[in-house]
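What you see is the complex with one protein chain gone and the rest in place.
Then we have subunit A:
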Amino acid sequence: MSPRFLPERDRDIYRDATAMSIGICIVGVSFGALATAAGLPWWIPVGMSLLTYAATSQFAMLAVVLAGGGLIAGLAAGVLVHLRHIPYGLAVGDLYWGRWWTRLLGTFMLIDQSTAFALAAGADRRRAKTAYWVTTTIMFVAWNAGTLIGVLAGGFIPDPDVFGLDAAFPALLIALVLPSLKDRDTLLAVLAGAAVAVATAPFLPTGLPVLVALLGLLATWPRRGRKAASE
């Protein structure tokens, strides 16, 4: 199924990333169409997707601006939902920290999916690097192509929810991190963190609950202490 020129050992990465990119493309179409339908000139959604490359931030800003909240409030919302990328950079930031241009580019390409794919590679550093770059490059193309199509399509706004794409994203993340949950400490932290995030989500501004989830790491502290003592 995969073209010949792709290295055999990483074919599954290309396949999975391509499958995923279809959904991202449709979400991009809805972003472009939504912005254009609201009367914004074409270069605004296109420029945002090209320069920001962060779907949730772009939608957050667009939603606030379209609701009449103003640019500053929109900007604040966009930045707030992006803060989760700080722990991402801490976790996978070494994978692209080579030459100056891979640092610049790798930083720009840091997204949920590239982080999750890189983490799913586990201790295999070579595979983690490949997974990071391949998924994020395919996503970048899909996201920007989608935005452009949405702008050109004009009035037609596809609703990603009709295709169940809002279920595809969490399912993807869960599937990718599932292997790392074999580690009991991680599992404990994840369950505690998810509970905290869901419990606080109705009260906190979007973007903060997933950061408050990091408190879940504390759930493993007593165990870690005991482990260290017994070692």
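By our rule, a contact is a pair of C-beta atoms (placed from the backbone, for glycine too) under 8 Å apart; a residue touches a chain by one contact, two chains touch by 3 or more; residues count from 1.
What we mean here is this: contacts and distances are computed from a predicted model.
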Per UniProt record, name of the chain withheld from view ["(2Fe-2S)-binding protein", "NADH dehydrogenase subunit M", "AzlD domain-containing protein" or "Cytochrome C"]: "AzlD domain-containing protein"
Residue touching the undisplayed chain, where the options are A:Leu66, A:Ile157 or A:Ala201: A:Ala201
Contact footprint on subunit A, counting only the chain that is left out: 12, 15-16, 19-20, 23, 40, 44, 47-48, 51-54, 57-58, 61, 71, 74-75, 78-79, 82-94, 96-97, 103, 106-108, 110, 112, 115-116, 119, 161-178, 180-181, 183, 185-186, 189-190, 193-194, 196-198, 201-203, 206, 209-211, 213-214, 216-217, 220, 224
